[in-house]
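Of the protein chains in this complex, one is absent; all others appear in place.
Here is chain A:
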Amino acid sequence: MSRSVHVLLFYFVAHLGLIFFIYPEDIIACAEEGHWVPILVGFAVHVFFLWLFVKGLSLGGNRDMVSLYLGLGKAPAVLLLLPVFVYYAMVDVITVRAYSEIVSIVFLEKTPLWAVMALLFLIPVWLANAGIRPIFYATALVAIVCLPLFLFIFAASFQSVDWRYFFPLFDRHYGFLWDSSFYKSFFAFAGVFLFLGFVQPYFTFRIRGLMWASVLLVPFFLFSVYIPVLTFGEATASNFHYPFVVTLDTLQINWLMFERVTVFFLMSLLTFVMLLVALVLWQSVELAVRFFPRMNRGWTLLVLSAIVFGCCLRIRSWHDIELLFMWNTWIRAYIMLVVPATVYWIGRRAKKEPDYESIPTNS
């Protein structure tokens, strides 16, 4: 087994955590038939820019993203990375708020929302304070326990699918390209991959391994949308809020002592999401501290967390979250397209420079 397994595992499970909730709803909303086309188009875009990003990083001599940008000078680096910082803050707010809402809907109706949010946020803050290595090591341990649980329930969710709903295969209008839901669905891609630009001094990874990990994700992207569609039909599935979760609630596993396996499915994904929030927080602090080295890590994290949690509390309804989603579409596009492209460009430029020196990795 390769040494980069921690990085790849994190990439894999963090995506799993994001896929099954908002993503299916957006994809079902953006196309009436042939859902695999928007899924694969979105995925192809992601993989291309992912490749560009990691290639740029490796050309730049296996440095982390911030030092690559700092090569341009401090002011341009701050300008270019400011949207990343803002996006990270928004990712924290949206995930914590949205997932608390799901928890609240599915099985903690009586617990006040702020308490759920506090739980879902405090543990990531604590993890972020511990640093990037503990986050990755904890991911491995959590995955050993939660991944089998997740895979079991995922496999069981095929229980009442009707494969005929797979047709019609094609959507002739390609209307999804003009639908805002399609662009909203990129949330599932954009939130995770930038962490690869931060891991370098601590962990190494191989590009080929990463590409395999992303290929492994394809079935989960596909079936997160297709399981509700195949179970209920497109017309019904499009009415649901969190279609995949609704599908899970219909599962009947007679030989199990549990009535609602949804709870366990949600919980395993929620732990993955908490790990993601932890890493995103850590990255935000890292960004701030790298640009302003006099800032204290602990205090920065504390202030940032207070702001994020304050924002979470301010959001009153699901409608506000949707609004936030719409607002950050542009930043998301920036994260997905511009950042990888600039990293690739900087990496190539750095390689051509005469005093170029690659940091050796011992992988």
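Note that a residue touches a chain if its C-beta (ideal position, glycine included) is under 8 Å from a C-beta of that chain, and two chains touch if they have at least 3 such contacts; residues count from 1.
Methods note: contacts and distances are computed from a predicted model.
For the chain that does not appear here, its UniProt entry gives the protein name "Spore germination protein", which is one of "Chemotaxis phosphatase CheX-like domain-containing protein", "FeoB small GTPase domain-containing protein", "tRNA 2-thiouridine synthesizing protein D" or "Spore germination protein". Within the set A:V86, A:L113 or A:A138, the residue that contacts the chain not displayed is A:A138.
Touching the missing chain, out of A:C30, A:A77 or A:V116, is residue A:V116. Of A:S58, A:S214 or A:S268, it is A:S268 that touches the chain left out of the display.
Seen across the whole complex, the unshown chain contacts chain A at 3, 103, 107-108, 111, 115-116, 119-120, 123, 126-127, 130-131, 133-138, 140-142, 145-146, 201-204, 256-260, 263-264, 267-268, 270-271, 274-275, 278, 361-363.
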